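Here's the structure, in structure tokens; my notes come after.
The complex appears here without one of its protein chains, the remainder shown in place.
Chain IDs A, B and C follow the sequence of writing; residue 1 opens each chain.
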Amino acid sequence: MSDSEAHVAGDEAGLDVGFFMAWIDRAAEAVAAEKDRLTRLDSAIGDSDHGTNLHRGFTAARAALQAKPPQYPGAALVQVGMTLISSVGGASGPLYGTVFRRTGKALGEAEKVSARDLAGALADGLAGVRKLGGASVGDKTMVDVFTPAIDVFTARLADDASTADALEAAADAADAAALATIPLRARKGRASYLGERSEGHEDPGAASAALLWRALADTAPGGAR
Amino acid sequence: MSDSEAHVAGDEAGLDVGFFMAWIDRAAEAVAAEKDRLTRLDSAIGDSDHGTNLHRGFTAARAALQAKPPQYPGAALVQVGMTLISSVGGASGPLYGTVFRRTGKALGEAEKVSARDLAGALADGLAGVRKLGGASVGDKTMVDVFTPAIDVFTARLADDASTADALEAAADAADAAALATIPLRARKGRASYLGERSEGHEDPGAASAALLWRALADTAPGGAR
Amino acid sequence: MKKLINSPESVVSDALAGLAAAHPALTVDVERRFVRRAAGTAGKVALVSGGGSGHEPLHAGFVGPGMLDAACAGEVFTSPVPDQMLAAAQAVDAGAGILFLVKNYTGDVLNFQMAAELLEDEGIESRSVLINDDVAVEDSLYTAGRRGTGATLFAEKIAGALAERGADLPAVAAVAERVNASSRSFGIALGPCTTPAAGRPGFELGENEIELGIGIHGEPGRRRAPMAPASELAEAAVDAICTDLDFATDGDVIALVNGMGASPLIELYVVYNEVHNALKSRGISIVRNLVGNYVTSLDMPGFSVTLCRADADLLELWDAPVQTPALRWGA
Partner (left out) sequence: MKKLINSPESVVSDALAGLAAAHPALTVDVERRFVRRAAGTAGKVALVSGGGSGHEPLHAGFVGPGMLDAACAGEVFTSPVPDQMLAAAQAVDAGAGILFLVKNYTGDVLNFQMAAELLEDEGIESRSVLINDDVAVEDSLYTAGRRGTGATLFAEKIAGALAERGADLPAVAAVAERVNASSRSFGIALGPCTTPAAGRPGFELGENEIELGIGIHGEPGRRRAPMAPASELAEAAVDAICTDLDFATDGDVIALVNGMGASPLIELYVVYNEVHNALKSRGISIVRNLVGNYVTSLDMPGFSVTLCRADADLLELWDAPVQTPALRWGA
């Protein structure tokens, strides 16, 4: 996360389908590596399945992309969203599925998309999740992470940061936002059943959202990859 | 068990119903005190109920004797036997019940019985148990204790020992016999299901039989009481 | 963790295969993970339920004449996916529409909602009834709403009986809603449960501690309390339930004393006795009852109590014949 300072030449060329497939690849690896931690977080305030759920989902998504390689970025994310919906179940399946599906839809059929296109599309994805799940920032869910991450991503791009830098900043914001869920009392999802006993624990969906943002940043041209 | 050397005068006068009621009293106390140990022994090679079983039985027997005081020794022991049969259940209920019932029957309707009468009657009781349960010495059951205890009791009386001394010796033999069940492989009762895994554990029924003999010795004129 | 499984990954498929082998009256689609009656009834409203696995016999154990038409099995404690629900609904659709019975958990609600949309695209009408009977959770803006627990069985049984009589979709949905509105539950755990995938208990309790107000997913409850005799635990559950809904005015209830999975039946009968007494002292009579493991949480020790106000109509439907693996009475 430190050696990505150079403003990469290819940046303006836009992000192609390979970039998005690489993101999902990296996300799947991150989820696999962090599966047990996510499940442990879900044990404390949920039902001990979040790591397993996402691992199943991203494994399936990666396999689907390989089995039927999509032609353009939007198609890739729609396919990921559909696969997550069909394979995850639980709360996170429809919610993450909606993020990807809506983001993909917003990207349309372009062969390459700009980072700004992506930021706008992710905002669409987030709107979809908020509508579906009804959560606001502060309810201790994945929304707590997506919201500031997209804000930072958008703001840094507006400041003419490189894609890699903007995503790096967004991923840092996501990490911070995930940790910031610790003191909160959950108001949505299973953790809300615990009332005040949900305080003091990181939200598993917030933690996984931060992983996805980090994977995205690391995939960026000039990112860790 | 040491200060009972004096050959008590009343010895030849014989044992009356009060003596037998005192024995059961003392036995009930011993079982209550050792209940957990007996159950623990039964955990290792049985079903963890021997202490509870006998505690229930002797509590009931004592209560029955108090509620309906018997007139003579034989009646006391028959009543104890019937109460054990009606209240203990399991293997030990019918077996201990039979010991007391048959011993009591053999004592007949005499108001006082001699120690030799008692030894002979106990042999009858033991014969009843052996017939009912089919166990021989070495099968790792209460029979392993009753057999040498009665033998020693009978032999010491034949050598003109006092009742107290003879019972003391019998109780010592009972203790030794209970410990001697440790290396044996059980061939009767629940412990036999374990095969060689029953080796290395003291038989709970042998342990409780030793308690009864010690209570009897301690009740004797000139015994610990 | 020791469990009678081949692997955490295969537990749901393996159990479905076992269910298929054990119950010839059920058709089990192990691949698509749903269970349905081998034979349907033309023109009948089809009842479809489902949810995460780990609550057995709920739901697959309640598929059969007089109760559900199909049940979808998710991963352990994870709602099934819309594809399963769609496939199940299509398989049992008999032309009179589908009633989805959905326990109120975010995952279940969202997945069934997506399934209903997909089903609409296929031109099949459906209604969904949410079950939310657990008084341990406040139904407020600050929670995901009350959880669905024991009342699910009541709704499946009673709506199933009405559907069997040929009632139409709005009527069957209405009776399920009425059962839900008339039912309340409360659960107490003596210990945690362990999901096969996590491999470790969901929480830890001291030798003398219990969790009050648990759900059915191994999550901790609303609060921790010291262990107490069965009479006090039953009273706590009955009190929580009766404080929330007035069961005394009408007086007759159907009661479920439900084992969470690892509490032996002898203990559940002890609890039933105490629940019976606690209700009696409030002027409430149990007119029908179930005692046993019906809506479980894997290997959790503990119990829950569910009461449903019983009027003549509901009782008649309750008494109607039912032939499923886990519930069976009548001709």
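We take it that a residue touches a chain if its C-beta (ideal position, glycine included) is under 8 Å from a C-beta of that chain, and two chains touch if they have at least 3 such contacts.
Please read these numbers as outputs of a predicted model, since none were measured by experiment.
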Touching the missing chain are B, C
Among B:L132, B:A155 or B:A176, contact with the omitted chain is made only by B:L132
Among listed residues B:A91, B:L118, B:A180 or B:L216, the absent chain is touched only by B:A91
Touch assignment to the omitted chain, from C:K103, C:R184, C:H217 or C:H276, lands on C:H276
Even though one chain is not shown, chain C touches it at residues 2-7, 11-12, 14-19, 21-22, 53-54, 56-57, 61, 76, 190-191, 207-208, 210, 227, 229-231, 233, 261-274, 276, 286, 289, 291, 293, 296, 298-299, 301-303, 328-329, 331
Note that chain B touches the chain not displayed via residues 39-40, 43-49, 51-53, 56, 85-95, 132-133, 185, 187-190, 192-195, 197
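FYI, only the chains that are shown with their structure count from here on.
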Averaging C-alpha coordinates per chain, one finds the centres of chain B and chain C separated by a number of Å equal to 55
Cα centroid separation, chain A vs chain B, in Å, comes to 76
Multi-chain touching residues of chain C, meaning two or more other chains, are none
